[in-house]
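The complex is shown incomplete by one protein chain, all other protein chains being positioned as in the whole.
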Amino acid sequence: MILGRLKGVNAFRLPTGGEIDRRRALSFSFDGKSYTGFQGDTLASALLANGVTLVGRSFKYHRPRGIFTAGPEEPNALVELRQGARREPNTRATMAELFHGLEATSQNRWPSLAFDAMEVNDLAGRFLVAGFYYKTFMGFPGWHFYEQRIRAAAGMGRGTVEPDPDRYERMSAHCDVLIVGGGPSGLAAALTAGRSGARVILVEETDGLGGRLRSERETIAGRPAMDWVARTRQELDSLPEVQTLTRTTAFGYYDDNMIGAVERVADHMPVPPDHVPRQRLWHIRARRVVLATGAIERHIAFPDNDRPGVMLASAVRSYINRFAVRPGRRAVVVANNDDGYRTALDLAAAGVEVMRVVDTRPAGTSDWRVRCEAAGIDIQDGAAVTKVHGRLAVIGCDIAPLDGSDRPRFEPCDLIAVSGGWSPAVHLHTHALGAIEWSEGRAAFVPGAARQAHASVGAARGTYGLASSIAEGFEAGAAAAEAAGFPTASRPEVPATDEPGQRPIRAIWATGDGKKRFVDLQDDVTVDDIALAHREGFVSVEHLKRYTTLGMGTDQGKTSNIIGHALMAEARGEPIPQVGTTRFRPPYTPVAMGAFAGGDRGRHHAPVRRSAMHDWHAANGAVFVEAGHWLRPQYYLAEGTPDGKAAMDAAITGEVRAVRHAVGLVDVSTLGKIDIQGPDAAELLNRLYANGFKTLAVGKARYGLMLREDGIVHDDGTTSRLGEHHYLMTTTTAHAGDVMAQIEWYLQVVWPELDARACSVTDQWAAMALAGPKARDVLAAAIDDGTDVSDGALPFMGVTTARIAGVPVRIFRISFSGELSYEVNAPADWGTHVWEALMDAGEAHDIRPYGTEAMGIMRIEKGHVTHAELDGRVTLDDTGMGRMASSKKWFVGRGMLDKPAFTDPDRPKLVGLVPVDGRTRIPAGAILVEDPAAAVPMGKLGHVSSSAYLSPTVGHPIALGFVSGGLERKGQTVWAVFPLRKLAVEVTITDPVFVDPQGDRLRG
Amino acid sequence: MVDLAPLPPRLSPFAALFAATANDPNPGVTLSARSLDQVQIDCATDRADRIALPLPAPGRAVSHDGMRLISLAPGRWIVVKADAPDLFDRVRDACDGSAAAVVDQGHGRSCLRLSGPNARDLLVTGTGIDLHPRAFAVDDAASTALFHVAAILDRRQGSATFDLHMARSYAAAVAERLIAGGRQYGVAVTS
Amino acid sequence: MIRITCPHCGPRDQDEFSYAGDATKTRPADPAAASAADWHDYVYLRDNPAGPHLEFWHHVYGCRHYVKVLRDVTSHAVLASGRPDETLEAGE
Partner (left out) sequence: MAEYSVFSLIREGLTGHKGWIRAWRDPEPKASYDVIVIGGGGHGLATAYYLARNHGITNVAVVEKGWIGGGNVGRNTTIVRSNYMLDGNAHFYEHSLKLWEGLSRDLNYNVMFSQRGVLNLAHSDGQMDAYARRGNMMRLNGIDAELLDRDGVRRLYPHLDYSKDARWPIYGGLLQPRGGTARHDAVAWGFARGADRRGVDILQNCEVIGFERDGDRITGVKTTRGTIGCGRVGMAVAGNTSRVAAMLGWKLPIESHVLQAFVTEPLKPLIDGVVTYGAGHFYISQSDKGGLVLGGDIDFHNSYAQRGNLPVVENVMANGLAMMPNIGRVRILRSWGGIMDMSMDGSPIISKTPFDNLYLNAGWCYGGFKATPGSGYAFAHTIANDAPHETNRAMGLDRFESGHLLDEGGKGPTPKLH
């Protein structure tokens, strides 16, 4: 490690230039050592400035790895950023902006980065070839044994076990023109689109605009190109309808021109400012999209081309020009295109000794080459790197002619800059189903026909010239605005640039042989692995990918896929376009799960639904339980009673007793309520419900059951006739939504001829059930408009209106508990007022509020079914209510009722269950069988659907269940078995109604 | 007939939440709870012309003699007004002869007014519709999803003032989201 | 994001809607006269074509109307949309 010795002193920082702010030094640490960098650095540039070149270990062979790129395509320099709850594994050092106090740790090594025991994998590398694991680990002691070790070795960084402390936010945006990419072509597009007055959004992944211009010594109109960028930004900022989002990555192109983008609001800070989200996930719906995403450089696979010090040529220029860092002191440049010369010139200008430019192409000339020669730089044509010296860092390389005409010659160097040409970033174009075509001249896939409303410009389209990129940008921006309906003025004229003529690329993918030649550096896929995959028949690029894991790393093969595919094409002896490329998928670069979740986290994961009496419940000892989105009182604890099993049982028993012997009040606001009006309302109900509704009189309520079209019971509830053409339907809490949707379906689509209208009034009415022998007295006492609620005036299933404490209410005499009971509906904002009035009126009778538990017990005592019974598989007959089905009319689901399975006499049907010993609880979820000792797999008779562990009314445990044959078996005993808890209870089959079968109480 | 107790004051679903919310001195967004009467009209589209009210076209809202009329769907509108116990009768009478279903929703939907320079920035974190002034002008209205809850958005006078009508049981949950998201701009709540 | 143009509310994101399935299925007009086979076909059998698909989407967060949509299910491109009683042809 030549460079290693100079750590910590910015020894590789250039005295001038770059985008860094030398006045703002930032201290940071890597593997516990502290260093300083400057504002404007990335972690990668700051490390290089400090001479740190060894930063990571590779996935499989744990080979030492350095910094390979200067952008999002980085395969090697992955670190754990931050600590504790904010630890972010696999963070690309090349994208992590430096901030004061940044802490980074190398990953996937033990015990240390410089000495990693797992590097033995590299020595064993000859055995650990692609797919080796499919061929072994099958024998003793079994895969599980080996897997534990493989799992421990695999993976890269460590996640955290602490909850993510940061906020995330979703942003929704609409625009006429979205431009992805803030390089010259994107800026040019934004300019012409913006000037038209169209709504324009420009998103740029990095922290600033300019794209490659930030990294090149280009000029525009005779001045540094970045001046043009600054002027352009100024104008864009002055246009009211143009929004520029930096640090924002368009990660996916979805249907109907919706682009997903993630804005890193606070990742460049130690922690986000208070209340500010760490990241925002943008939904951008654009009329037109301009893709100016640039191009990604690729390398050439030569032996040991993964050593720290081997770097993409474009990255070398970035570190020099953008970050003012010398990535080395002596460089060899190897390229198959003119960027080699461009890079050599930049190196020389930065004071790096350029040992040689190795051009894999045969001799030839170009402006770039002439400039190099003029600068006195050694150039070797038709040659390649055949060997790299050094393990933890490059100390030199061997160079030999490709035609083997001469022996390899050693060249000392600590930096090898490599350019294998460019691949346009067509990712988003293909997400949108755009086609790609092979361009022989560029040796790259370029965008073909678009399927959605987008166009690619600049390097993303394979246009590598600056002037031409700007020209394309101007044109595409204007065209997009026009297509969106915003006329534009004539195109601005393209500023003058100084662009030396280039000589075309000559594709070459791999050179040399012997040692490991890496195609995919992150997943350790070598040239030999490609050959092996071919040999074994994994010749489709998709098979190649899955067999070798080519391009399956965090970088998704941005620098490597094309090399592997080209090598496979060579092996197959077919042209590259015929072999094709693997499918691009979102996200373009990895996106944090938290960003996708946005604000839908913790309590806000799903909206909470609260009843109008919620605060009263909370203030009066309610223990809440979730029911769908609702929070419902499960039971009420007397003041000061700590919660717990015993306290809960006592509370529930007390609540049941209160209702059975005196009076109780329960919040039933969660039941769905649907207001139905119109001349055909009765006909609608008659078709929806299995039982008849035509004969229901005004002022009366009726219980109804509705089926699905497939004949299975859907929902039940009471519907009341409030007026000649006016009904109020109630549904169960669980089905409120889908019953409403069903009614809209039948009215709008199936029976549009019916003159009826329906709307949900669930939220309008707070609903409470006053139940118990004393219910009438309490109600009468609470009513203040003298409405008569005597049995004569308001009989069972009667409906009336009244006023309670000044509030106009609806009163329904219906019963779920089986007691004399009144359901009172009050306008929601007055719900608590009415509730309190009833509680006051009930004080004389020791009224108690009761919750879902007590309600559940009482409905079981009455044999009422709920969703525990109506589980989407039972028929009317199964519930014992088959006779309710009207034979006089047609109703939804009737067409299915004669299916053999539905009429099978052995179907499990609803019954009551009591323990033979009168004591033992019958757990819900138990299975009913003849003989618990029978051999497994054993035959089943049915199951226990609901259970009241102790029925305060009956005095012993009871349960509801379904048993084959149903009440035919009344009196027989079967076993309720619960093998999960090793329980078996002998139970007697009884009638499902345990309390007041004649219903005297509720009619009382 | 015995003499009746007067109508009690209404309990807003935002009461507890707002009481517990600290106000920012210079808020970017302000949430105001509005206690309104609301009546929903549901009418066969071919009979809607018989309704004696200036009913707005789809996607629009109009103010008319103290009332705010908002279109929800073909043949479906809501009429809202502050402290108007007579609103229901008034609307029912206006609908006379149209056979419209007239339904009281005054307590079913709670109204929150959102205003302030950052009102739009906050709303777009919860809804996908286009709120740009070009696309959603004063007196435009939309039924949409806001933080996964069905909401009616009504753009009022002013650069960024919106009335949100939401199912009462969900209203507090939405308000919680708005307050949490609004903190970065500064929030104030008024009852 | 699939954007569906509701005839009443205009273009909206797919997550404002609840998918309601194949719109070519017509419920037996005279249920009493329908055979078991008719019901079986209506309830269980689907053409499930790969290409333009006529379907219903319920605008639950919007106007609560069912919208008929013609959509190419191989690309998700919405070709046309309208009221349930409209006949849709693929157009611009």
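By letter and in written order, the chains are A, B and C; residue numbering begins at 1 in each of them.
In the analysis below, a residue touches a chain if its C-beta (ideal position, glycine included) is under 8 Å from a C-beta of that chain, and two chains touch if they have at least 3 such contacts.
Quantities reported herein were computed from a predicted structural model and do not represent experimental measurements.
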item: Neighbouring displayed chains - absent chain, whole complex; value: A, C
item: Of A:Ala117, A:Ala154, A:Ala638 or A:Val698, the one touching the omitted chain in the full complex; value: A:Ala154
item: Which residue of A:Ser45, A:Asn90 or A:Asn561 touches the chain not shown here; value: A:Asn90
item: Residue of A:Leu779, A:Ala826 or A:Ala924 in touch with the missing chain, whole complex considered; value: A:Ala924
item: Hidden partner chain, touching residue among A:Val271, A:Ala606, A:Met884 or A:Leu967; value: A:Ala606
item: Contact set of chain C toward the excluded chain (per top definition); value: 1-2, 13-15, 18-19, 21-22, 36, 40-41, 43-50, 53, 55, 57, 71, 73-76
item: Touching residues (missing chain, whole complex) on chain A; value: 59, 85-90, 126-127, 129, 132-139, 143-144, 147, 150-152, 154-164, 166, 168, 170, 252, 254-255, 258, 260, 281, 283, 431, 528, 532, 535-538, 540, 542-543, 546-547, 549, 552-554, 556, 585-587, 590-594, 596-598, 600-606, 608, 625-627, 708-712, 867-868, 871-873, 896, 899-902, 923-927, 929, 936-938, 940, 943-944, 977-981
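In this section, only the chains that are shown with their structure count from here on.
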item: Centre-of-Cα separation between chain C and chain B, whole angstrom; value: 31
item: Residues of chain B whose C-beta touches two or more other chains; value: 128-129
item: Multi-chain contact residues (two or more partners), chain C; value: 1, 13, 60, 64-65
item: Residues of chain B defined as touching chain C within the complex; value: 58-59, 72-74, 76, 128-129, 142-145, 150
item: Chain A to chain B touching residues, read off their complex; value: 169-174, 199, 273-277, 283, 285, 598-600, 603-604, 606-612, 615, 629-630, 669, 675, 677-679, 755, 757, 759, 761-766, 784-786, 803, 805-807, 827-833
item: Touching residues on chain B, where the partner in the complex is chain A; value: 1-2, 4-8, 10-13, 15-16, 35, 40, 42-44, 99-101, 103-109, 124-130, 132, 134-135, 147-149, 167-170, 172-174, 176-177, 180-181, 183-184
